[in-house]
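Not every chain is included here, but those present sit where they belong.
Chains here go by letter, A, B, C and D, matching the order in which they are written, and residues are numbered from 1 within each.
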């Protein structure tokens, strides 16, 4: 069974058991965003965590192993999926301003997308409306001079 | 004088006066990210705020007026600028997982990129390293059924 | 059975039963455009509505369930289908003018494509010719200042 | 003076005189969307209408003439402008469904984007929220069999 197939089985199991990412995150001992990324094949779990996942969802060892393989991340960000597009539009509208701010705060460099964590929360706005709060936290990498 | 030119003058003035976005944000009474966006032509300031900006940077009224015009936002997110690309790569790597999480938390819909605010902070990591913390906060918009 | 397959079965059933979207809309209790979108996998029906659909078309419960899953909307709008291209050309020809009008009427912001409904009617023109009338109705979202 | 330049002058005059498209539409005797399209170089006014426009905005005859030239419409619909993108996303999400509906109502063919009119209104929604209503009205063109 190849990786894509195994991940499909895992995602089906999760829906069948109606187990949320929140619950799965607790069962595995990781942030739910990270677990969701592992189930989408974008991050990996260590063997021990894969075992906890297998237990939580009732997976065969062979299937569980798939989440420990090295990911090949090729999901291209040019997308017409409305949810993901809004995130890209934010990069378009605010990207230059964030770089200006970062230059001011840190100098020349980038925020790492690798030494990086992410959280998503549901919060309530001033009008009582539901709002999404996404927090990104990445190491600052200054351009090396040589 | 057209808008692009006027915004160029304003940005030059800021560098000449060595005034940070933090300081400018306080002078104008807005978040520094928002002020940086206005100086990049992606957001606008009201007439009163434009007046405060003019005072802080020593701008002529004609120049200051440029930040009050309606923005035409056409900065395309496909970019090779390393700072902005890292943000787009995050959408590629984590985008599906965030939608999965959002479906779980909110149902079918998107996080608004319009009724939306953003913050950037400098924080210190567990190894004492400098880290960038970006917080996004957008209204949840459920797909309307009709 | 995966979602794409199940939606294919539902569409075949509709053609077999020669049931129009108008009739299906009434059976389900929703606008026919919305029902057509659900059958194309772009919107979803609630469990109760899915039940009505199943009854109207004689679907098995497993098949009917497919229309309740969260849609992943990735149909890219760059298209050479002549019907859809005409709609895109309209955005090209009139898009800037609509934004100008909207700026005049509402200020800076967008018409939501999420809190949004749509209707299609057949009307008769001044020369007695058949005409298509499409009505879009979306919430106005002002750009948030922060 | 070339056409692009002349249209720029006309748009500046309109802003200077703070004359809305609504008012300009009445002065010229055309729908304000159509007038906005003419000022963006996407449609043309007849000589008489151009005269009314000149009078309303105080234009020289040479400038006014520019709105009567044949338009060359090359504004490409692939756009990252958030306002126009929402319209294109609607084509992506609902386009196939509209074609299905049109096939049901009219047979095989398209809605003309040429023998076509368009309106934009401000309406109030059920929650008292401001909403945009866009009405499109295009001649139905059946595919000719030969």
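Simple rule for what comes next: a residue touches a chain if its C-beta (ideal position, glycine included) is under 8 Å from a C-beta of that chain, and two chains touch if they have at least 3 such contacts.
Just so you know, these numbers come straight off a predicted model, no measurement behind them.
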item: Number of copies constituting the complete assembly, 4 shown; value: 10
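Note that in this section only the chains that are shown with their structure count from here on.
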item: Distance-maximising chain from subunit D - centres being C-alpha averages; value: A
item: Chain centre separation (subunit A, subunit B; CA means) in Å; value: 23
item: Centroid spacing, where centroids are CA-atom means, of subunit B and subunit C in whole angstrom; value: 32
item: Residues within subunit B bordering two or more other chains; value: 33, 72-73, 75-77, 99, 109-110, 112-114, 116, 118
item: Interfacial residue positions of subunit C with respect to subunit A in the complex; value: 72-77, 113-114
item: Residues of subunit A touching subunit D in the complex; value: 80, 82, 85, 89, 92-93
item: Touching residues (chain side subunit B, partner subunit A) in the complex; value: 20-22, 32-33, 36-37, 39-40, 42, 73, 75-79, 81-84, 86-102, 104-106, 109-113, 116, 118, 120, 122-123, 125, 129-140
